[in-house]
Structures are given as C-alpha cells and as structure tokens.
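Missing here: one protein chain of the complex. Every other protein chain is in place.
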Amino acid sequence: MLEWLQTHGHWGYVYAACVVSALLLLADLLPPWVRQRQLRAQLRARLRRESAHTKSTVDTLEPPVA
Amino acid sequence: MSSFRPYIGLLRRDVRLAVRRRADLLMPLAFAVLVVLLFSVALGGSANKLAPVAAPVIWVTVLLSSFLSLEGMFRPDADDGTLDQWLCGSTSMIGLMFAKAAAHWLLYGVGLTLATPLLAMLLKLPADQLPVLLLALAIGTLGATQIGLIAAALTARLRRSGILLAIIVMPLFLPLLIFGSGAVDAVRLGDSPRSALMLLAAQTLMLLTLAPLAAAAGLKIGSDSPP
Partner (left out) sequence: MNPILRWFHQLGSPPYFYAFATRWMPWTGGIALVLAMIGMYWGLYAAPADYLQGDSFRIIYIHVPSAWMSMLIYVLMAINGAIALIWRIKLSEIVFLSCAPIGAMFTAITLVTGMLWGKPTWGTYWEWDARLTSELALLFLYFGVIGLASAYDDVRQGARAAAVLALVGVVNIPIIHFSVQWWNTLHQGDTVRLIGKSSIHPSMLWPLLIMATAAKLYFLFALLLRARGLLLEHERGKHWVRSQVLGVSD
C-alpha cells in the first residue's frame, strides 16, 4: 500500500487522506445513528405491547415508568 | 494552631499507615529499579548507550512509579466510609486534599527523588546532571502528586480504574515532563537550566493552588444522590 502512495505522486497522499477522513467520520457517525434507530424501534414495540395489554378505553397513556 | 489539627492528623495517619505497610511504601521504589533494569538490558548496558538517555529514563520511571500509587490514594477511604465522613463533616475538603497530597508526596515523591542517585548510578548518568535532576524531580514530583490527586479523586468510587487512570494522568504529566527533562538537557548542552526550572516551578505552584479544589470537586461528585 505504501508503494501505491508513492507511485501516484502526491495525489496518492491526498486521496488517502480523503479516504481515511471519510472512514473516521463514518466511524463517528454510524454507531449513534444505528443505536438511535434501534432504541426508537424498541420503544415503539414496548408501547405497542403495553397498549395491547391495556383493556382501558379511556386513556391508553400509562403513568411514567421509572 | 489548633485549626490545622485535622489536616495534620490526616497527614500523620496516611504516613503512619504507609510506613506500617512497608510493602506499599517500597513497591514504587522496587518498580523504579525494575524499569531501569529493563531499559538497561534493552539498551545493552554500555555507558555510551545509557548515559545520553539516563535522565529522561529516570524521569519517565519516576512518573510511572508515582502513578502506581494513585489507585490506593482514595480507595481505602472510599471503601470504609471515611470519604463520606469528610464530605459530611465541617473540616475543609480543600484542606484535607492538601493533607492527602502532602502525605503522598512525602511518601512517594520525596522517596523516589531520594532513590534517584541509585537509579543515576545504574544508568550511568553524567555526574554534572545529577544536582539539577534532583532539584527538577523534587519540584516535578510535587506537581505530579497534585495531578495524581485530581485523577485519583475523579476515579475514587470506580471499581477498576487502572488503565483509565493512566490515560487521564499521562497527558497531564506532559508539561511537567517537558520542562523537567528539558532542565537536565540544558545542563547537558551547557546552558542554564534556570528557565526550564522556573517554568517547572510555575506549573507546580499553579497545581498546588488549583488541584486540591479540583480534587475536592471530584470527590463530591460520587457522593451525590441521583436526581
């Protein structure tokens, strides 16, 4: 890989810098994004389960769970 | 000065406890000699290889060794409830932090500095560098103790904090190391170590005034009940 850097002249370094920066950025961006989607899905599923269990027709909003 | 009694009391208690547990007292020294041993073996042991790096190796060794004693600084007090007593009581937390740091420095900073001639001999340190090295270490370990105080306070109630302590403490040691090692390097080059020593002393003074505050704040954090 180091030879690739040198054979492309200075552009090799420039492109390598772009790629590494993009990778680091994705490494920073993706985990919270994914975690949030999962969390929201979990919460929605839990809400659906709770409202299915409640037979009450008056108010489906439960008191806050600690 | 009866108002100082609780703080002097804490200082004496810590020193007495450490002296009783001789192993705890001597372990940083043993570790320092071990590190020097490793470096000497790795470098081949000849004077021309060791002498140029002797002072920096001693600096790194002292900093690593002083870091070793940090985990035990507040852990026993956190475990047996002394910490909570301090936080509830009327004694000044900052004063207690001063006492804690003073005890630590006497036991480990001064101790390691006194061991330096031995380490210098093992690493073939040029004799003209030794006085400045000793002075720089005396000042520098005082500052390093303060940094360690903050880090130990912030991690006091955590279960295992070894590597985390290292990551917290090492970047903060850097300015001390730069000027401490720089002072000895100045002697090697024939310059005056004065400016480096001055900057080292300035850092230590600043740490002496601010670190107990930060440490006290850190200890208070773990005791707060959740909102």
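Residue numbering begins at 1 within each chain, and the chains themselves are lettered A and B in the order written.
Operating definition for what follows: a residue touches a chain if its C-beta (ideal position, glycine included) is under 8 Å from a C-beta of that chain, and two chains touch if they have at least 3 such contacts.
Keep in mind the model is a prediction, meaning the values are calculated, not measured.
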| item | value |
| --- | --- |
| Residue of B:Ser65, B:Ser161 or B:Ser181 touching the missing chain in the full complex | B:Ser161 |
| Given B:Ala78, B:Leu119, B:Ala136 or B:Ile150, the one touching the chain that is not displayed | B:Ile150 |
| Residue touching the undisplayed chain, where the options are B:Val19, B:Leu38, B:Leu118 or B:Ile221 | B:Ile221 |
| Absent-chain interface as seen on chain B, which is shown | 150-151, 154-155, 158, 161, 164, 167-168, 170-172, 174-175, 214, 217-218, 221-222, 224, 226-227 |
| Interface with the unshown chain - residue positions in chain A | 5, 9-11, 13-14, 16-18, 20-21, 24-25, 27-29, 32-33, 35-37, 39-40, 43-44, 47, 61, 64-66 |
